[in-house]
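Yeah, one chain of the complex is gone here, protein chain that is, but the others are all in their spots.
== chain A ==
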Amino acid sequence: GERKEGEEPEEAGKSPGAGAAHGAWAWAVVLHFFLVNVLVMGMLKTFGIFFVAFQEDVGGSSEQVSWIGSIMSSLRFLGAPLVAVMCRGLGERPTSLLGAGLVAGGCLVSTQATSVPFLCVSMGLLLGLGFACLYQAAAVMTAKRCRARLGFSNAVARSGMGLTFLMAPFTQLLLDFYGWQGTLLIFGGIMLNLVPSSLLLRPISTRRSSATNRDCASSVTQKGPETPDGCLDGTTHGELHPPGAQELPTAGRLLLSHGKGVSDPINPPALGELEKPSPDRSSPGTATEAKRSNKPLPAAKKETSQPLLDLSPLKDPVFFIFTWSFLFSHLAYFVPFFHLVARARTLGMSSMDGSYLISVAGITEMLSQLLSGWVADQNWTKKYHFHVTYLVLSGITNLLGPLATTFPLLLTYTVAFSVFCGGFMALVLPVLVDLVGVEKLHSYLGFAAFFAGIAAIGGPPLAGWLYDHTRTYACSFLLAGACALVSPLPFCLEPRAQKWRLQRATL
């Protein structure tokens, strides 16, 4: 506490405008993430409209054409570990630019498609990898930039998914006007907009990170040692340590507070550095910054010796806790939406009612995400407590779902379900950041997304298989409820897992 106040006026003297500028860049990153969500999810959702056009023009059976969509949406997850390596090696901005280029290029190349395998590569592979690049870079950058208000920023960015409902009629309009080739051409152009927005992902320099601390110091509370607040870390040791070490996970922070010279034991192989500090340091800065760069930094050396492909998440129990929860919560999220309209139809409601339900669900979810993110940022309790609560409530709602047999009841279920789903989905990234800290985020997020991708591939077919066997959609909701209740279970083990990591770090 004291050290923090001591540092602040010092930093205030150095870079008066940096705080405000940093806030602006944080919002720029959120804007980019928002755009990524809109375009990526929009493309994934409108693929169904292209499906028909592909089947008619390019030929191929229904199953063959649906492979394109499957490859596209699954590579978005499965490509994450590879993208994590790229991000750590190249940095987020180049990776994001690469992703934008892949997506735009994939769309443009697809206009020349003449067969389904061609489309599988040009649309499925290129777009899938591009999406993975964009998503990973944007998510981690948001986590790095918006340290204090991550929940709310994440929710704002995710609300982009709610706007994707506009893409469908727009795509249909373009298809009617220009045919699928012209539409893909125009889509390629629209995706190119991700290039300037990727340029907004400015790499964080040391100077900026100390400005971060001022920016978010206001909303920091001292809630016990387990709130990994990069702000506090940074203010105590902003001068010495490279950006990565500032955002140490919970375990490391306890040791950090003992003094500046403790940097060595804090950088065991478990820590990875994300950016090469040198280019940042060579960017124009004050004389103090030059001094900083000259200080011997064991962390910098460690960074270059750190392998790019970091498999350490796989040995970490916290990773399994998170991935287990992520996997099941994803299943719990997708399956009911998949079958909501069909369930309404089997209960005798018209498809208009079904679409109304989906719209209500979308809007409610958007609002609930924003609220949940804001609430989580208030730090009244650990973020994952909220996460667990939402999951449990969503599970209960789903288990009660089959009782909804009339339109008002189904509407109530939809609203309740969307509220809780929005709640937990908004907190996935903040919870992960809380658990593992920001500098290892790439590897963890990469592998978690990989496993979630495996689940995502299996989810819809599993739900469909359930329906075929039980002839009622009620089972999908029961399955979703069960998944939602199963997913928060490992969080009970979280304190123990953190203790285990702490012990390992001190060894």
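Convention: a residue touches a chain if its C-beta (ideal position, glycine included) is under 8 Å from a C-beta of that chain, and two chains touch if they have at least 3 such contacts; residues count from 1.
Everything below uses one rule, namely that contacts and distances are computed from a predicted model.
Considering only "EMB protein", "Vacuolar cation/proton exchanger 3-like", "Tctex1 domain containing 4" or "Ribonuclease P/MRP protein subunit POP5", the record for the omitted chain gives "EMB protein", by its UniProt protein name. Taking the complete complex into account, A:Asp176 is the one of A:Glu63, A:Asp176 or A:Asp468 that touches the chain left out.
From the set A:Ala157, A:Leu200, A:Val415 or A:Ala480, the residue in touch with the chain omitted from the display is A:Leu200, counting the whole complex. Only one of the listed residues, A:Leu31, A:Leu90, A:Val121 or A:Ile190, touches the absent chain: A:Ile190. Seen from chain A, the chain kept out of the figure touches residues 56-57, 176-179, 181-183, 185-186, 188-190, 192-193, 195-196, 199-200, 202, 283-285.
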